[in-house]
Each structure stands twice: as C-alpha cells, then as structure tokens.
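I'd like to ask you about the structure that follows.
A single protein chain has been omitted; all remaining protein chains appear in their positions.
What follows is chain A.
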Amino acid sequence: MATATAAPVDERIKNLGVTRQLLARPEIGALLGAVVVFAFFAVQSSVFRSGAGVANWLDPASTLGIMAIPVALLMIGGEFDLSAGVMVGTVGLTIGLLTGQYGMNTWGALVIALALALALGFFNGYLVVRTKLPSFIITLGTFLMLQGLNLGVTKAVTDTVQADAIDTAPAYRPAYDIFASTVSVGGVEFRVTILWWIALTALATWVLLRTRFGNWIFSVGGNVQAARSVGVPAARTKVVLFMTTAAGAWLVGTMSALRLTSIQANTGIGEELIYIVAAVIGGCLLTGGFGSAVGASLGALIFGMVQQGIVYLGWDSDWFKFFLGAMLLLAVFTNQFVRRLAEESRR
C-alpha cells in the first residue's frame, strides 16, 4: 500500500485541462461546423435567421436527428443498420393501413407498429450476433425485403400505393397532438418533434456517458473480444442497439404518418444513408467505439440548415447533393484533424 503513493498517475485518469478535454470530444468538429453553417446562411438571409425560418430548418433536422441518435449509438457499438430508413416507411404504412383501412383505434395501431418494429430490430440484431456476418449485409437484406413488403402489402390491401385517411381513425387527434402537432412560441409555430429530438439527445447522452449500458456500447464497438473477456454481454448489447434503432424508426414513422395523414409505399428509401451521414458528421467512427449522441444531433442540425438554407438563398437545387457531399468530406477531415490534435496534446 505504501508503494502506491509513489506510483505515477495513470495516464488514463490524468487531468488534461478544459481545452484539451474539449478537443478530445467527438462532437467538437460538428459543433464548429454547425456554427460556421449557421453563420454562413444567417448573414445572407434574414428569413433564415427569423423565427419562422428557424422553425422551418429545425423541422427536418428534428426527425433526422431522432433517427441519427440511435443510429449513432449502433455505430458506436460497431454495427450498421441499412434498414432503418425503410423501416420508417414500414411503421408508417402499418399505422396507415390499420387506421385508415381497418378503422382501428390510433393508439392500438401505434402499439402494434411498435411491436412490429421491435421485432424487426430483434431480427436484425439476432441474425448479426448469431451468424457473425457483417451487419452491412444482414441489414441490406432486411432493407430489400422491407422495401418489397411495403409495396406488396400496401398494394394488396389498398389497390393503390399509399395508405391514407389516417386522420379518420378514432383517437387520431390526441395522438397527433403528442407526435406531430406544432407548439406556438412567440407567434411562431415550432414542430413538437423538435422537443422529442432535444429530449432524446439528452437521454442518449446520459445513457452513453453515465450508465453501465453506455460503457458496454463503447466497449463492444471498440474491441468486442476484450469486452467479452471483461464480462460485457456483447450479444445482448448489440441486439438491444438494433432494437433501439427500430424504436427510433417507429417514432419517426409515427410522426410522419400522423402529420401527413397519408403515407406512400416508398417512404424512407434512401434515408438510411442520410442517418449515417449525420452520425459521421457528428464524429462517429465507421469502425465503432467512438462517437456521441450530441454529435449526431449536431450532424442532423447541419443537414437541416443546409437543406433549407439553400432554398432561402435561392440556389439551384440541382447542386444540393454536391454541397452535402462536400460538407460530409469537410466534416470528417475536420474531425480527423481535431482527433489527431487531441491525441498529440496528450503526450
């Protein structure tokens, strides 16, 4: 015991000072990016910085953010889910068909859709941990299957390619109020989805940084063998992460269905990559083990600001994807620089 006092301080728990600690955070690059993007658009467009403008760009950012958070957690845990986007459509269509076609109570439809989503998430997770195949392949399979299922079932039931009349079901109104309504702040209508987004960011951050499950996520994404040997239930952690992503898809699908009151069979296709983009801009590593929920939310925020900002500046929308791609590259370069900087300053 006496020798312990003489031992040098463990470098892992060494006090690094505020600046260095800040630089080591995964979301610092995204934060910097968000500030630059906001300043860039706000200077040029007065509508962009007005209350109505802010409400407008927070709207797409919020639903994207709600998906980007669980996708980021899953990526920190070392896996991908390519079926996340189309699962939003599956949930929306399930709700749409149950309420609009069969006249089911909205709450009942939401519960059934949630059960379905969780089952799909479990299916993804179970297959990944059982077969040890890359999640990229497994969820690509689910992605394609759901895409076909969405169209096939919708057409079989409705004879068209959309499920509508969602607002005619019993208990539509209270469900709409919770998931899809707007909240008036100073005469400007903000989407209630923004509140959900902020709350989920806080919740996910708490789970990641303050709970045992959060530690498990980092450890299974960092080195799954090492995690197992110290007693982390790696398989269970990953399955829960896939189910969390599915729950996110349920939430966004619900919001979409209740807001639009009709939902198309092709909803959500292609969105899965956007979720991953948001998470990566937010500092998640594709290799797992590193990232943050706040970062993913900031990534979604950047995305929302650029998407609507381009409209406010009146740019040719043909170029939108180009800017998005360029921004993604800049964001990951910045992240890499910051990370190297942080690692160097530790030495």
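Some points to look at:
Keep in mind that, in the parts below, contacts are C-beta pairs under 8 Å (C-beta built on N, C-alpha and C of every residue); 3 or more make two chains touch, one makes a residue touch a chain; residues count from 1.
Following the convention adopted for this analysis, contacts and distances are computed from a predicted model.
Taking the options "Gas vesicle protein A", "SoxAX cytochrome complex subunit A", "Sugar ABC transporter substrate-binding protein" or "NADH-quinone oxidoreductase subunit K" in turn, only "Sugar ABC transporter substrate-binding protein" matches the UniProt protein name of the chain that is not displayed.
Taking the complete complex into account, A:S256 is the one of A:T90, A:S256 or A:S297 that touches the chain left out.
The hidden chain makes contact, of the residues A:P60, A:G121, A:G248 or A:G282, with A:P60.
Across A:T131, A:T160 or A:N223, the single residue that touches the chain missing here is A:T160.
Take chain A: the residues that touch the chain left off the picture are 32-33, 36, 39-40, 44, 47, 50, 52-53, 56, 59-60, 63, 151, 160-162, 164, 256, 259-267, 307-308, 311-321, 323, 327, 330, 333-334, 337-338, 340-341, 344-345.
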